[in-house]
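So that we are looking at the same thing, I have put the structure below in structure tokens.
Only one protein chain is missing from this complex, and each of the others stays in its spot.
Here is chain A:
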């Protein structure tokens, strides 16, 4: 009954949060796992695009998203957020980058702050792990995927444009037919009315 609204306590992330956290093999136990992820989150904030094994990328993504969303939510004057930033970012100059560069960049985003791609495996024998590329949105690098949207002359864009035109023409024809039908009715009424009055 008196349960607090969870979304008021923790910001809702735009990415999928795994119900069960991955245990990365580490002799130092849970702390070693977190140390691994700290390295990855720091690298992501520093380089904005990194290539790594898929499980680590997927796991680190959640922590990076949470860190940025807390930064946006509470700002740099909030003690807990600053402590979290201090913990997750191993290189301390990146704390400035988080609050001065990334928070203004992502302030008005309604989508996730990071993007995860599946990458091809390198042709190295023995390396059987699936790879991923993790990047921050709004980075300065060229896009990884081919842009098929902006060029109107690509074959599928031409086909879709023509399909749109054809659809509109049928709709206009329908509307015109409706108007004609109404006008014909009106004419009939006009013709009938004088005969009644006469």
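Heads up, the rule we're going with is that a contact is a pair of C-beta atoms (placed from the backbone, for glycine too) under 8 Å apart; a residue touches a chain by one contact, two chains touch by 3 or more; residues count from 1.
Please note the rule applied: contacts and distances are computed from a predicted model.
Of "TGS domain-containing protein", "GPI transamidase component PIG-S", "Tetratricopeptide repeat protein SKI3 isoform X1" or "MADS-box protein AGL35", only "TGS domain-containing protein" is the UniProt protein name of the chain excluded from the display.
Which of A:28, A:83, A:127 or A:162 touches the hidden chain is settled by the complete complex: it is A:162. Within the complete assembly, A:148 is the residue of A:26, A:130 or A:148 that touches the hidden chain.
Think of the hidden chain as still there; on chain A it touches residues 146, 148, 151, 153-156, 158-160, 162-163, 166.
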